[in-house]
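What follows is a structure written as C-alpha cells; I'll ask about it next.
One protein chain is absent from this view; the other protein chains keep their places.
When the chains are written out, they are named A and B in that same order, and each has its own residue count from 1.
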Amino acid sequence: MDNMFKPRIIAFCCNWCSYAGADLAGVSRFQYPPNARIIRVMCSGRVEPRFVFRAFEKGADGVIVTGCHIGDCHYISGNKKAEERMKLVRYLIGILGLEEDRFRLEWISASEGQKFAHVMTAFINKIKELGPNPMFGKIEEGTECQQ
Amino acid sequence: MSTEQEQPRIGVSVCHCGTNIGGFLDVPAVAEYVKTLPYVIYSEHNLYTCADDGLTSIKNAIKEHDLNRIIVASCTPRTHAPLFQYTCESAGLNPYLFEFVNIREQCSWVHMKEKEEATLKAKDLIRMGVARANLLEPQTEKRVDVISKALVIGGGVAGMSASLSLADQGFQIYLIEKEEELGGMVRKYYKLTPSNIDALEFIDNMVNKIKIRENIKIYKSSIVKDVRGYIGNFKVTIEGKSNENLEVGTIILATGAQEFKPNGFYEYGQDERIVTTIELENKMRIKELDGVINVIMIQCVGSREERIPYCSRICCMTAIKNAIYLKKEFDISVNILHNEIRVYGDYYEALYRKAQEIGVHFNKFGENDKPKVLKENGTLNVEIFNEGLGRIEKYPADLIVVSTPMVNISDAESLSKMLKVPLGQDRFFFEAHVKLRPLDFATDGIFLCGAAHAPATIPEVITQGYGAASRAAIPLASGYVQVEAITSHVEEAKCRGCGRCVEVCEYKALELAELENGRRVSRTNEVLCKGCGTCVATCCNGAISMMHYTSEQINAMIDAALSEKVGGGIVG
Partner (left out) sequence: MHGSALVLGGGVAGIQSSLDLANKGIKVYLVEKEPSIGGVMALLDKTFPTNDCSICILAPKMNECFAHSNIEVMTYSELTSLEGEAPNFQVTILKKARFIDEKKCTGCGDCTQKCPTKVPNKYNMNLDERKAIYLPFPQSVPRIMTIDKELCLKFTKDKCGNCSKVCKAKAIDYEQKDEEIVLQVGAVVVASGFEIYKPIEMFEYGYGKYPNVRTAIEYERLICASGPTEGNLLVEPNGEHPSQIGFIQCVGSRDFRRKNPYCSSVCCMYATKEAMLAREHYEDIEAYIFYTDLRAVGKNFQQYVDRAKKDYDIKYIRARPGQIVENPDTNKLTIWYDDLINPNVQSLEVDMVVLCTALMPSTTANRIGEILGIELDDNGFFRAKDLLGDPVSSTRDGIFIAGYCAGPKDIPESVTQASGASARASEVIAQAGG
C-alpha cells in the first residue's frame, strides 16, 4: 500500500446531532486526520443515495453518513429512513465493484465529540487500508438509486 | 422561485479568530486562494469577523462591491449564523444568501498539528461553500402565531416557581404533576436552611400561592402521554384522572431528579442502620432516632466513581445541614467522612464553619480509598485511612448515613424521546449551550429547569424556575415566532402521485391533492414542514426539492470537494 495515499472522504452530518458532535470534537480539541470534508444536512434522512454514488463517481475514496442515534432523531424517524436507504446503498456499491467498507453509516450525538473523532479516525484508516477508489473514472454517469 | 438568477457576486470573509484559526492554518493564504474561485469578487481576512469591525467590513463590502452572496469562514453556524445573517440583512441582502464555512471546530481545532493539511482542508471547505453559494436563492420567513399558554411538566419547587412567574407575567399555565401532591423531592426533606423552615411548610406556602392563581390549572396524578407540534403550537395529551388534550405555545421541563439507591454498597438494604440522606430526613421528621448516639455520614457513595463520575453538588451541604440539626435538636454526635468538603459560595461556607464550631466532626479519606463498614459483634464501625492524621482510624456508629448522588428520574428516557430533547452522558437533560443557554433546549419552545438539568440547591432551583419562565414567556409575549424558510416543495409537473412522500412524513406535512384533470399530486403544507428532507430523498422522480438545501446545491458541494487535488489529494 502506498504510504502517500491521502484518502478523500465525503461526510454527511445531520445538523442536530452529528454536526454538533463534530463541533464538540473541535471544542474539546480531539484530533483526527484531515481527510474528511463535511457536508451539513438537516437530517440524515435528507441524504439521497445519488449523493453517495455521485461522490464515488467524482473520486471519493470513502463516504460516511452520520446522524442522531436511533430514537433521538430531531425529526422523529429520519434516521430510520436513512438506515433503510443506506443498507441498499451499501449493497449497490458492492454491485458496482466497490468494497462495501468504503461506505459507512454511524450514529453520533451532540455530546459525543470523542466518538466523532474516533469514528473519523477509524474510517479514514480503513480507507487507507483499502487504497484509492478503484472505480474512479469508471462509474457511468447517471447511476442512481431506483428504489 | 426565481428562474432567472442574477450572476453571483460572492464576498468571502475568512476569520483568524485570534489564533484559534490563524494559529493553526494559513489564513492569509486561504483568503488569497479564495480570490481564484469562480464568482468570488471580494475576499478578506479579519482578526475577529464577529467583532463590530468585522461585521462593518462585511456590510461595507456588500455595498462597495455590489455583492449578492456572502460567505464567512470561521466558527460554527450553530452559534454564529444568526449574527452574520442579521448583518447581511442589515446591508440589504437576503439572509438566505449567506453561507457559513466551518474552519474552526471542524478544521483548525481538530488538526492542530498539521498546518499545511489544515490549510488545504480550509481551502476545500470554502470552495465547497462557494459552489453552494452560487446556487443559493433568497427565501422569506413566515410568521406563525403563538398560543399564549404554557405547559410546565413537574410540580416540584422548580416547576412551581416557573408556573408562578409565568402566571404573574400574565399567561395561562397548565402544571402537570405525576404524584398526588405538588412539592416533588423537597417534600421528603425535614427542615431547610437558611431559614430553618419545615420543608412541608415551605412547600405548602408555595402550593397556596399556586392555588390562588386563577391562570394556573393543576393536573395532579397526571403524566404527559404525547407531544406533537412545534414552538407556538404544541398539542399535548395528558393522562391522569381525566385524559385531556392541551394546546400550548411553550413547554418547561421541570421533572426533577431522584436519590440514587445504594443497593450493593455496604450493607444498605440489609442492615437497617445504614440509610440514605432522604431516609435520615424522614427519621428526623418522625423522630425515630431513639438510642442513636453516634451518626456517621459517608460522602460520595456511588458518585465520583466509574458508573456515576460526577459530583452531585448538594450532598456536602445537605450533610452539614442535617449534622447541625442532629447535633442541636437530637443531641447526637455526628462525624462526616468525606474526600473533600465541597461547599461553595458565601452562605454554605459559613454553614460549614458553624458546623465545625458546634462540634460536628469532619474526617477525610483518600480519593480512591473509600471507607469500610465493619460489623463486629453486631456493632457497626467505619474504618478509614484518615488523611489528616496519616493513620487508619475506626469510628463506632449507631446509624450510618450514606450520601448518594442525585440521578435523573426513571422516565427521563421516554420524556427525552417524546419531547425530542437530548440527555447528556450523565443522563441528565442536556441544555442547548453549557455556558450561555443553560435553560434552553436546542429544540425551539422547550425549556429546562431544576434538578432535571443537574443536581442543584433549592435557591438555585428556584432561580432556574424563574429563569425558564423568562425564556418561555418570550414567544408568548411576542405572540408570534418566525418560522424558517427551509421547507420542501413539490414540483407538480414531475410528481406522479405515488404518495411515498406522504407515507414517510412524520409531520403530516404532505398530502395528495387531485388536480382538475384528475391527476394526483403531492403538496407540502409549509407550516407543518420541519425541513428534514426525508421526503426529498424518498422521491424517485426527483419531484421534491428542499428549499435552501437543494439537491443541486449538495451535488455542487460534492463536486467541489473532489474537483481539485489541493485538498486531501489523491495517490501521491
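To be clear about the criterion, contacts are C-beta pairs under 8 Å (C-beta built on N, C-alpha and C of every residue); 3 or more make two chains touch, one makes a residue touch a chain.
This is a predicted model, so every value here is computed, not measured.
The chain not shown here is in contact, across the full complex, with A, B. Of the listed residues B:Ala350, B:Leu374, B:Ile392 or B:Cys540, the one in contact with the hidden chain in the full complex is B:Ala350.
In the complete complex, the hidden chain is touched by one of B:Ile210, B:Val236 or B:Ala473, namely B:Ala473. When the omitted chain is restored, the residue from B:Thr193, B:Thr277, B:Asn408 or B:Asn555 that touches it is B:Thr193.
Between the chain not shown and the residues B:Leu55, B:Leu175, B:Leu200 or B:Ala355, the one that touches is B:Leu55. Listed for chain A, the residues touching the missing chain in the whole complex are 27-29.
Looking at chain B, the residues touching the absent chain are 17-20, 22-23, 47-48, 50-53, 55-56, 75, 79-80, 82-83, 86, 90, 165-166, 168-170, 192-195, 197, 202, 205-206, 304, 309-311, 313, 340-350, 353, 366, 387-388, 390, 424, 426, 428, 433-439, 453-454, 458-460, 462-471, 473-474, 477-478.
Note that only the chains that are shown with their structure count from here on.
Per-chain Cα centroids separate chain A from chain B by 27 Å.
The part of chain A that touches chain B in the complex is made up of residues 2, 4-10, 15-17, 19-20, 22-27, 29-35, 37-43, 45-51, 54-55, 58-61, 71-78, 81-82, 85, 109-111, 117, 132, 145-147.
Contact residues of chain B toward chain A in the complex are 76-78, 102, 104-107, 109-114, 117-118, 120-121, 124-125, 128, 416-417, 420, 422, 424-425, 430, 442-443, 486, 504, 506-507, 530-534, 536-538, 540, 546, 549, 551, 554-555, 557-559, 561-563, 567-572.
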